[in-house]
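If you scroll down you'll find the structure; I have some questions about it.
Omission of a single protein chain aside, the complex is shown with its protein chains in their original locations.
Naming follows writing order (A, B, C, D and E), and every chain is counted from residue 1.
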Amino acid sequence: MTDLNQPISGNDLARFSGPNTFMRLPPVDTLAGLDVAVLGIPMDIGTSWRSGTRFGPKQIRSESAMIRPYNMATKAAPFDSLQIADIGDLAINTFSLADSLRIIKESYDAILAQGVTPVAMGGDHSITLPILRAVAAKHGPVALVHVDAHADVNDEMFGEKETHGTVFRRAYEEGLIVPDKTFQIGIRGSGYAASDFTEAAGWGFRQFPAWELWQQNLTEIGSQIRKTIGDHPVYITYDIDSLDPAYAPGTGTPEIGGLTPPQALQLIHALGGVNVVGCDLVEVSPPYDPTGNTALTAANLLFELLCILPGVTSR
Amino acid sequence: MTDLNQPISGNDLARFSGPNTFMRLPPVDTLAGLDVAVLGIPMDIGTSWRSGTRFGPKQIRSESAMIRPYNMATKAAPFDSLQIADIGDLAINTFSLADSLRIIKESYDAILAQGVTPVAMGGDHSITLPILRAVAAKHGPVALVHVDAHADVNDEMFGEKETHGTVFRRAYEEGLIVPDKTFQIGIRGSGYAASDFTEAAGWGFRQFPAWELWQQNLTEIGSQIRKTIGDHPVYITYDIDSLDPAYAPGTGTPEIGGLTPPQALQLIHALGGVNVVGCDLVEVSPPYDPTGNTALTAANLLFELLCILPGVTSR
Amino acid sequence: MTDLNQPISGNDLARFSGPNTFMRLPPVDTLAGLDVAVLGIPMDIGTSWRSGTRFGPKQIRSESAMIRPYNMATKAAPFDSLQIADIGDLAINTFSLADSLRIIKESYDAILAQGVTPVAMGGDHSITLPILRAVAAKHGPVALVHVDAHADVNDEMFGEKETHGTVFRRAYEEGLIVPDKTFQIGIRGSGYAASDFTEAAGWGFRQFPAWELWQQNLTEIGSQIRKTIGDHPVYITYDIDSLDPAYAPGTGTPEIGGLTPPQALQLIHALGGVNVVGCDLVEVSPPYDPTGNTALTAANLLFELLCILPGVTSR
Amino acid sequence: MTDLNQPISGNDLARFSGPNTFMRLPPVDTLAGLDVAVLGIPMDIGTSWRSGTRFGPKQIRSESAMIRPYNMATKAAPFDSLQIADIGDLAINTFSLADSLRIIKESYDAILAQGVTPVAMGGDHSITLPILRAVAAKHGPVALVHVDAHADVNDEMFGEKETHGTVFRRAYEEGLIVPDKTFQIGIRGSGYAASDFTEAAGWGFRQFPAWELWQQNLTEIGSQIRKTIGDHPVYITYDIDSLDPAYAPGTGTPEIGGLTPPQALQLIHALGGVNVVGCDLVEVSPPYDPTGNTALTAANLLFELLCILPGVTSR
Amino acid sequence: MTDLNQPISGNDLARFSGPNTFMRLPPVDTLAGLDVAVLGIPMDIGTSWRSGTRFGPKQIRSESAMIRPYNMATKAAPFDSLQIADIGDLAINTFSLADSLRIIKESYDAILAQGVTPVAMGGDHSITLPILRAVAAKHGPVALVHVDAHADVNDEMFGEKETHGTVFRRAYEEGLIVPDKTFQIGIRGSGYAASDFTEAAGWGFRQFPAWELWQQNLTEIGSQIRKTIGDHPVYITYDIDSLDPAYAPGTGTPEIGGLTPPQALQLIHALGGVNVVGCDLVEVSPPYDPTGNTALTAANLLFELLCILPGVTSR
Partner (left out) sequence: MTDLNQPISGNDLARFSGPNTFMRLPPVDTLAGLDVAVLGIPMDIGTSWRSGTRFGPKQIRSESAMIRPYNMATKAAPFDSLQIADIGDLAINTFSLADSLRIIKESYDAILAQGVTPVAMGGDHSITLPILRAVAAKHGPVALVHVDAHADVNDEMFGEKETHGTVFRRAYEEGLIVPDKTFQIGIRGSGYAASDFTEAAGWGFRQFPAWELWQQNLTEIGSQIRKTIGDHPVYITYDIDSLDPAYAPGTGTPEIGGLTPPQALQLIHALGGVNVVGCDLVEVSPPYDPTGNTALTAANLLFELLCILPGVTSR
């Protein structure tokens, strides 16, 4: 364990000090030797309502300084067995969504070529399409756990095929995901027609609207999902707006009646053991939450995702 | 359906554009042809603690731009069968509470004379007394669903008989409501004596204190209320402070331990089928919630209320 | 009852007026004749992450103006039988933690010598160690109800033995508390090792991690705690970060997945009847919650604690 | 000097502690023995745009804790020779502007009858009309120094004769002020017609529009005003919106291009020696400035006004 | 004058009511009969640092409700002689900067074809390039008054030729502006080399760096510019970040040491009489100024620009 990166301890350096990396892990410039790369994809030009997610990675890193390396609830200790580092931000083109998506795809190809598991901090949800393209190129069509207020299965928005609202239709059409191992959890809100949800159900997607989950413990649903996925490689994409805006006001398209953090944690805990090949946490918009609690929540969810990566041990 | 007003679609015009009307419905100057009039009553001079609700209608309209016309959970499509428009704000007298209440009463008389169902965005809760006077003049004493942190049954405040805390005592005394079809849901907090609540119970009001509802699904209670009301004309008055301040910090007299948005939605969903003759959503105070999430919640609750108006179809 | 202090009524003086004392009780300079002294301990130099709790007492007092003297849920009327006043703030040394803790100890010795029950508004949690020293000197080792996100049982922080994270290890070591009558409720988050929690369990502390409480009514757990404590003198220390940050963003070391206000209220209600000899509410940091709702919550919890003090009657 | 009230020193009690009175002066319940009474008039129901000034006195007091008793620039030491206290807030009727104005008039009659100089913290500017009525009843028509963005000489607003925009027309009509000893400084912004300003000029008012003052030192203008007033009793009414919104964002009707704090201080310094019989500082609206800097500015201007009261000595 | 649109008076309808149009002018769907069209171009995908300007038009309109129709300082009365309306927002493509610029160009062609003078509320500064293309197509190369913290003459950013930082190089290269009638006022901050400014000077641009303007009255400079322009058609583009961030914190790329509002007003006043063929006010980012004062300033500057349009009369 002595060779593995460890977060700076709050007992060694005051938490308000140190590098602004995820959990104050070492910043690195190379993928060599890494098992897991935490990275930022700071972008908001794929969003349709409030912008601001370009500052998401920065604030998530800032708030992550509070997190210690051991998971008291699950006993997972991700830094005991995996080499994890913060590789910084992708150099996206902030003036072109199309070009940025291309850059993400190529960057992920490079990461995956090294056998490194990518854990991304968004950015708006449009980043997940090029990520899935790279992931599927590496692993074949993947199972998908998609936690979100929105199904993001529009065909187009303002004539554009690739935005934060069209990701999973594209992923389905392009065969990047396994439809009957695709789970959409927390979707809700208003729409244009029943088909906004039912069409994806017709493709095989399993949907768990928020209203069926209210006041429920999500452990059981998480366990069922885990069993259905089995050993298949799985990608987890976590939109912070899956949570109720009370818990995550700092986001671009909030919808009332969302999940609670206990539900979010129950779900991730229950997924422990699936074969995660990558994950992301998207749509944190700092200008809409100066308290930083949205980013704090995001940082914690990312830590919980680290805790269920393959190879993580507990003590 | 082609003749009915529709909200501007987010696919036609970016959500941050367009008129600042409720759900970006057409603004109209006339009641002619309307089934439902959404209107603002921007006022805060009837409040006893924090002011600011004079900006409530403006912010509710602004946040309502996120809402699409179809209710995914209940399948209601209010714009399929009803002609709905935003008729703007009443021209209250911001220097005189008494005069403003008079203006509201007269304005409502005019709206109701046209057979239009009024859906109001407050404004502090004092607006509901003149509304009920007009509604009762039209429909006779109505059933009342009153969702609130406070019973608002004071006799007077600073010697005044008509304020945001005396509304429902006045309504009872004036025979505007049917006491045993009056329901107060979510009331809580501290008071001066047990009689703060029990006196109204003695009149016949049915009370559901928040502490009896915590961690509960409100579907069953909503169903019971619906059955008790039967076909009687019912007015629904929704004080945003019925919700816990975590969900609605932007309000004038917050009380901890309130309802959750899932409970608010379960309640409204369960009321589907009652004979709503009008409704309001009050006490949104924008200066106390710059994130806009209080107003977003208010906008959604108003949409949910539209979805249970008589004549709304589903698909 | 005519001789007992009463909060200024909102019907006598508008709530935004009057002295900035707790619940607008009379400010007093003497302990003579008091049963209960509400006091502020404005301090933040014992905190490790965000500061700001030095303004906690001021904002709690400000928000407490909303609270009326009668508890609608429990029917308790603390001002009917107890003489309660706000004795202002302790004159701590804002440049020295060690000296401030000494001042607190001596101040509490003086308060307890008069037979007055102290109810403190923090300040960071480091205040509770000198308080417990004084309380134990008066009453012997006490039972402890400790509601918090953190166990606060570190051995040292930056080489210091007395900070907001070491309080209860010190209290245990010094024999200030009865280990098997010590209850830690709401603890959660990440740590360094399982021993962060288990060591204290080994001392006899009873721990209720938040994840075992999610979505639960805490009435039953509160009742069990009450029975275990029996008639033993008990000190209650309430860290506002026990609540989820959605309810209490204004705090120094927020942790997601916390308790809800209904749970907090259920717990306190269930503790009615224990022999409370003092209590505190700590870690309210106003700069991180300009809405004031964190302080409003704190003020309400303090009122609920007043309502279960020995000798409080109900009506 | 030992008998005179002194602000609590920041070296005796940390500034974030102590009573929430102006400059932490003693709160008193009686006018007996006072030379000067600082008081709050917490009200916002006379305002036409943003509300919130009902919390003005509370925040001004809070921020005033920073101010020490000696004026470094002018060497004035108001607490060396005058007995000054904070007498709390007037118990206005928050539901009725007319009744509140009556209460203010009667309260001021009582204060002035004791020979006490009143220094008021507003509240919206409508408070100044009843104040001037009481002041003129005591002293006869007074000279007036009116620092404001607005002339406040409307005839009526929404049919009302007494609002925050009609004060000085009423004062002129009622003979409360000496027109050719009335000075309006800092007025600016848009209007309805040239007569918005010129009519008052026709009555004899001396106007100093902001645009004539930009980038100027106001010492000379202040001196001219002082000379014109001579020994006549003078009332000073200071609207915080006279300042540019950069310095005072927390106000109800901000206008760009306003005075700077150096100009405000130069003006007050230059007025030293006039026969001030009362003054007020109005229109601080805390919800629009959570930083508190608007209130800090107001508190400092009030201290500067105390420093030019008749009888103040310097050292 | 009876046929000309007038802003709703604050004496007819409370300022917090009414349509969210510029100065509460009538919203119109047609250009027919207009002299001047105020319009929004809500966009932020051309910005390089903080986003949020997509909400600029909405907040500018909201704050403009405070402005009355007559300019007290200059006596201009734009609504006396010109038919002015708010034509709403352009329907830009929020996912594509290139497509949005195309839409703006075409929309402006249509506006100009009707002989209507366009007055735009941005949006980031990238909107001005397509505007100038349309304006030059109509009027030929125009004189340009460009008030800004930045020269915006980069060649490219991230390989893109059309962003908010490249506008005026493109305009120069494309011959849209007359170089020696182009004025850049308020530029400042750090750069990459002296050529950041000097190159444009070499093209003929007249530059007035902020540091040469500090503490100065800008009337004289404005007069010189007016004389140099003479009768040539002139376009005025006003970046709110030309002001110091104290006055306009709500912007995307703030630079300290900027102009003051008095300077901004002196400059516009001095330009009265030039032949303005269009203007814009850009870079207001509401999420960075919840007080709304940045937007209030923007609204006032736009009103001042209206006041110097050809044909405006005074009274």
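Criterion: contacts are C-beta pairs under 8 Å (C-beta built on N, C-alpha and C of every residue); 3 or more make two chains touch, one makes a residue touch a chain.
It should be emphasised that the depicted structure is a prediction, and the values quoted were computed from it without experimental measurement.
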Among the chains present, which touch the one that was left out?
A, C, D, E
Among A:20, A:207 or A:228, which one touches the chain that has been omitted from the display?
A:20
Taking the entire complex into account, which one of E:6, E:48, E:219 or E:275 touches the absent chain?
E:48
Where the complex has a chain not shown, which of D:22, D:108, D:247 or D:288 is the residue touching it?
D:247
By the contact definition given up top, give the residues of chain C that touch the hidden chain.
44-48, 50-52, 54-55, 93-98, 157-160, 162-163, 287-288
Missing-partner contacts on chain E, residue numbers
48-49, 157-158, 187-194, 196-197, 209-211, 214-215, 244-246, 249-250, 253-257, 288-289
Interface residues of chain D toward the undisplayed chain are 9-11, 14-16, 65-73, 75, 215-217, 244, 246-247, 261-262, 265-266, 291, 293, 296-297, 300, 303, 315
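Criterion: only the chains that are shown with their structure count from here on.
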Chain whose Cα centroid lies at the greatest distance from that of chain C
E
So how far apart, in whole Å, are chain C and chain E when each is placed at the average of its C-alpha atoms?
55
At which residue positions does chain D touch at least two other chains?
48, 54-55, 94, 157-158, 288
Sort the chain contact graph into one of these: line, ring, star, complete or other.
other
If two chains touch, include that pair; go through all of them.
A-B, A-C, A-E, B-C, B-D, B-E, C-D, D-E
